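A protein chain is absent from this complex, but the other protein chains hold their places.
Here is chain A:
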Amino acid sequence: MALKIVKGSIDRMFDKNLQDLVRGIRNHKEDEAKYISTCIDEIKQELKQDNIAVKSNAVCKLTYLQMLGYDVSWAAFNIVEVMSSSKFTYKRIGYLAASQCFHESTDVIMLTTNQIRKDLSSPNQYDTGVALTGLSCFVTPDLARDLANDIMTLMSHTKPYIRKKAVLIMYKVFLKYPESLRPAFPRMKEKLEDPDPGVQSAAVNVICELARRNPKNYLSLAPLFFKLMTSSTNNWVLIKIIKLFGALTPLEPRLGKKLIEPLTNLIHSRILLCLSSVAVLISLSSGMPNHSASIQGLCIVPRPLSVLSLFIVKYLGLLAMSKILKTHPKSVQSHKDLILQCLDDKDESIRLRALDLLYGMVSKKNLMEIVKKLMLHVDKAEGTTYRDELLTKIIDICSQSNYQYITNFEWYISILVELTRLEGTRHGHLIASQMLDVAIRVKAIRAFAVAQMATLLDNAHLLTGNTQHNGICEVLYAAAWICGEFSEHLEDPMATLEAMLRPKVATLPGHIQAVYVQNAAKLFSTVLRGQEGAPADSKVAQETSQLLIDRLPVFVQSANLEVQERASCILQLVKYIQKLQQKDVEVAEEVTALFAGELNPVAPKAQKKVPVPEGLDLDAWINEPPSGSESEDEGRKTKTKGKAVFAKEESRHTKPRYTEVDEKELAKRREVRKAEQANNPFYIKASPSSQKVYQEAVGVEHIPVVQIDLSVPLKVPGMPMSDQYVKQEEERREKNKADRKKKDKKKRREKGRQRRGDSGPESEEDITPAHMVDIVTEEMPENALPSDDDDKDPNDPHKVCDIQGNLHDGSQVVVSVIFENKCDSFIKSMEFNVMDSLNSKLQRPEGAGPHDSLTVPFQLPPGISNEARFIFSMQSIVMPQKLKGTLTFIVKVSWSCSPQRWLITTMCHLASTRRGRTKVGKMNLESGHVLLIWTRKSKRLRWYYRWREEREIQRWKYPWRI
């Protein structure tokens, strides 16, 4: 044995340590991968040895390699071995490796539970410390549940070093195991007043994080935090506290008044804190009648922007401004010039921040001005990423909240057209979709848009000029579609048709060609109608057809299938039309009929809102996947399955057994649903008159629309057109104002002493849109569900950390469970068990162990149901808790007696609301829903159930089906 140890230590002398490894990798720059793979082989050898020193050295090297991006999960077990070493020098390497490599799905973590528990209670404070630090990196729900108590005791350890770490790790434990929050909370609160500043700051950290999600529950801690804020000297802690107050003040306005003084003091004394405090001040003032605080705050914000040229402060100033913008948009708007200056900054971060601010600052009045400035920047901007960012921001700014700020859509279209001249942008698609959106939804603009698009198509060679693959040619997609769909507005459809069928089009991407071909057909129909309407000049009409017949074959040969198909379809059609034309038959009407009907925009959520018809199982196979053994009856099966998706009569075969609803029931439900929909005022029905209603609601008649004679501006190459609109717009507004003044005067004269506000500065409402803008609302499916909860994030781990209300201790909850046997077999020997959690316990007969299960006192013949009651003693049932339980039973099948075991996992979500302070202790449980789903594959039952309040007794009912 001794010899072995000596031998081991001699071997060790030749082993590489971390330093050697680092140096080695540096010296093997050319063949790094090869060198590392030999190193890994060596490490594998070292890990096989018994000597813990060698092992820890190997693990240390693995940690380094892991950092370089090599997967070392194969060594997880060895890491656990090193972790369990008794010597701190080795143990810390193990924990370091674990904290770097382990994550929730690492399976060996289960093995560490006892080791960690041992380390946590070790007399050496560094053992405990290293265990706590490691645990914070890889804690799992299981570890959290098992170790919650141990960590909780550590929170009142004698050494502050341990206390602060334990306090901080509790946050992770709360996230993973929310049940621990309630019992641990009082102690956490105590730690806020801990004599050691480190522990204090840790507790502040944890509570701030918790409170950010749920500020209401932490309002009672406000006085404590107030004391901390005035006494603490730690800036990092102060920042956290100030942020916390920012969340609390909207809930308790009185708090705001108290805070103003200390906060303003802080602002003046410490620049570090300045910006976060300003943000809080602003949120304070929003809840208060007098705005003195906000004025004070605002005086400070511009200071860093203008006086201090420090770029960091500049950035933070802009950041703070964006926060102020949310509550006090007007006060930020006065700094518009300052912000526009920031757009010229060398620093990209600052420019992006400034752009963000502009987005929130636009109004009807300044939109054109701001966009004009941005367009200048687009021209100047170097580097495509920033330019693309500018482009998207321009479009965002203009299109925000349904084009709310755009008063002149002709201007917007010309801006979009100008943007297409950018070289090498990636956002052609974005511009295209905006063009489509505006052209479809703003009816008044279509004539103008079509004219613009026709010019675009005519100059398509400019867009596709340099490189074929640049994104801007996407715009042609929109242009072609708009010209085709609204071809009745075209001045010279023939010319556009000609432009769309140039041979060069064949070099465009496939999907654009397809649109070209399809819309050429639409244009063709318009051209035909125009020509036939005129005194019959069949020759011209035939020439048009000939043009198509000549040009389309290029597309028929296209490599893109869609282009091919559309082109050959249309080619045949045109050939047929030509034949008819030669016989002097009028075809225009019929050709137009091909493209009759208007396309309306569809809401983005529309597809999701279509309810799945009852009995339709989208996951069912339409065709059973081929399997060797069942090939004989596959045909038959496929037939029934295939039908089942569509035909209701057949669907009962394929329906999973648990949805046994007969036809009558279905019909009844449908009736009920229809009646409900008819009565529901929120139910959206797509009625043809909806657009009309919308117009009336806006009250178009009441808006004085000034007819301006807008001749379509001649396009001068090289000169941006949108500037003209800015000018026009200004003139128009002036005229408007003058008109209104005249009217006002008249009225005043007529009505004598009627009080009227001065028309002084132009306000938002005074600006009338240049066009009668009818923004077509998006269509929704006929029987959409009017729910709007799609945006909630179900994955937020914090929603479970929710303390509400109180309850006296030791309450009992009687849970009555109805078991119903729905299968054809006999069920017996049912045993029910629920694992005890921190504050709920299943009451068992005396003498039974804490893990014994309860026998359900009856057996279940097929089709029979019976009720069993279980009593839980609860310390608190007002917070959500998760009960894990099992139900074991034996199913007696005719041919054998096979025991079946099912694992039941239940999730009890109990929430209560206090009805005022006097009634603490009374529960008012929210009702949920009862549903039981048995997934066959995982052989697992999922329960969702309902709690109802009946004094102290809750009945828990659910149908039991097997």
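By definition in this document, a contact is a pair of C-beta atoms (placed from the backbone, for glycine too) under 8 Å apart; a residue touches a chain by one contact, two chains touch by 3 or more; residues count from 1.
Simple rule for what comes next: contacts and distances are computed from a predicted model.
J.: Given that one chain of this complex has been left out, which of "AP complex subunit sigma", "Actin-related protein 2/3 complex subunit", "Very-long-chain (3R)-3-hydroxyacyl-CoA dehydratase" or "Protein O-linked-mannose beta-1,2-N-acetylglucosaminyltransferase" is its protein name according to UniProt?
T.: Choosing among "AP complex subunit sigma", "Actin-related protein 2/3 complex subunit", "Very-long-chain (3R)-3-hydroxyacyl-CoA dehydratase" or "Protein O-linked-mannose beta-1,2-N-acetylglucosaminyltransferase", the correct UniProt name is "AP complex subunit sigma".
J.: Considering the complete complex, identify which of A:352, A:413 or A:563 is in touch with the unshown chain.
T.: Reading the full complex, the residue touching the unseen chain is A:352.
J.: So one chain is hidden, and I want to know which residue out of A:93, A:415 or A:454 touches that hidden chain in the complete assembly.
T.: Result: among the candidates, A:93 touches the missing chain.
J.: Which listed residue (A:42, A:146 or A:209) would be found touching the missing chain in the intact complex?
T.: Spelled out, the listed residue whose C-beta touches the missing chain is A:209.
J.: Write down which of A:111, A:152, A:224 or A:239 is the residue touching the left-out chain.
T.: Touches the omitted chain: A:239.
J.: Taking the full complex into account, find the residue in A:43, A:60 or A:192 that is in contact with the omitted chain.
T.: Counting the whole complex, the residue in contact with the absent chain is A:60.
J.: Provide the residue numbers of chain A that touch the chain removed from this figure.
T.: 18-19, 22-23, 60, 63-64, 66-69, 71, 73, 88-89, 92-93, 96, 99-100, 103-104, 126, 129-130, 132-133, 136-137, 161, 164-165, 168-169, 171-172, 198, 201-202, 205-206, 209, 212, 234-236, 239, 243, 272, 275-276, 311-312, 314-316, 319, 346-350, 352-353
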